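Note that this complex is displayed minus one protein chain, with the remaining chains in position.
Right after this comes chain A.
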Amino acid sequence: MTTTPTATADAPPAPQGGAAGGAPKRSLASRIVSRVGGGVLQVLLVVVAVFWLLPTLGLFVASLRDEADNNATGWWTALLAPAQLSLDSYGRLLGDSGFTSSFWNTVWITVPSTLLVVVIASLAGYAFAWMEFPGRDWLFLVVVGLLVVPVQVALIPVAQMYGFLGIFGSIGGVILFHVAFGLPFAIFLLRNFFAGIPRDLLEAARMDGGKEFTIFRRVIIPLGGPAIASLGIFQFLWVWNDLLIAMVFADTGSQPMTRALQSEMRQFGTNIDVLAPGAFLSLIVPLVVFFAFQRYYVAGTLAGSVK
């Protein structure tokens, strides 16, 4: 966290000694190596990016062609025959009430699951990091211990319990499961991040007249922004893309998109005209969320606070 102060009204800037003579000289060889090395690295990155993006592009192009074309030729032929492309399959899909309701189910499952995990884990993380209460360390150990419980182990007992409680197959049940299994890691992550905030800052806020919750809201949350944003994004992606828990705990009325698309897959015949646009639509939302929040996890928000 050492930063170079920019404007120094108090201390006159030190004379820039050797800098006047231009950049330090490097040998020609080392310059070539670094130039070529940089070039190679860039090419490599582009290759990797293309490799990762190509299937997505293929999916997108396929989603714009009709079933007959897709069955006849590969998606790339459409690049030379743009006439094939149309939004028809999207139109059909969005007109299908089964699909749109599964889209909204996904939203109704993902948004509360994410918000609940972020809110509960922030509060718990603060309490574990900064509040004194008996048994704190043991409790935290239990939370960390829960990290190793695999989801699969819990499926059957929780399903039985849900049946008993009468929430099996409901959106609420799916949310509850996601929250329960998201929390241990979330609390662990945020506690550790919050514990890294300098103690002096919290004490300064306390001296400034802050009550516990004020300190949490006005100091911890802004400083924890990067960690909270990352957690939110990961939890969002995890829940949005989940299939396993949806397969077990949702029913056809409460099923999210992943499960709806899965049921569209047939053993023979691809019905790609439903899968491709559906998959692409389910991809769009996480991308938007990711880019909307990524600016929050720029590092270095603590610079200049202490020292």
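FYI, contacts are C-beta pairs under 8 Å (C-beta built on N, C-alpha and C of every residue); 3 or more make two chains touch, one makes a residue touch a chain; residues count from 1.
We adopt the following convention: contacts and distances are computed from a predicted model.
Student: Out of "Sarcosine oxidase subunit delta", "Cytochrome P450", "Acetolactate synthase small subunit" or "Carbohydrate ABC transporter ATP-binding protein (CUT1 family)", flag the one the UniProt entry gives for the chain missing from this complex.
Tutor: Options "Sarcosine oxidase subunit delta", "Cytochrome P450", "Acetolactate synthase small subunit" or "Carbohydrate ABC transporter ATP-binding protein (CUT1 family)" narrow down to "Carbohydrate ABC transporter ATP-binding protein (CUT1 family)" for the missing chain.
Student: Touch as defined at the start, partner being the missing chain; which of A:107, A:180 or A:204 qualifies?
Tutor: A:204
Student: For a quick check of understanding: of A:214, A:252 or A:271, which residue touches the chain that isn't displayed?
Tutor: Only one listed residue reaches the unshown chain, and that is A:214.
Student: Going by the touch rule given at the top, which residues of chain A touch the chain that is not shown?
Tutor: Looking at chain A, the ones touching the missing chain are residues 3, 5-11, 198, 200-201, 203-211, 214, 218-219, 222-223, 301-307.
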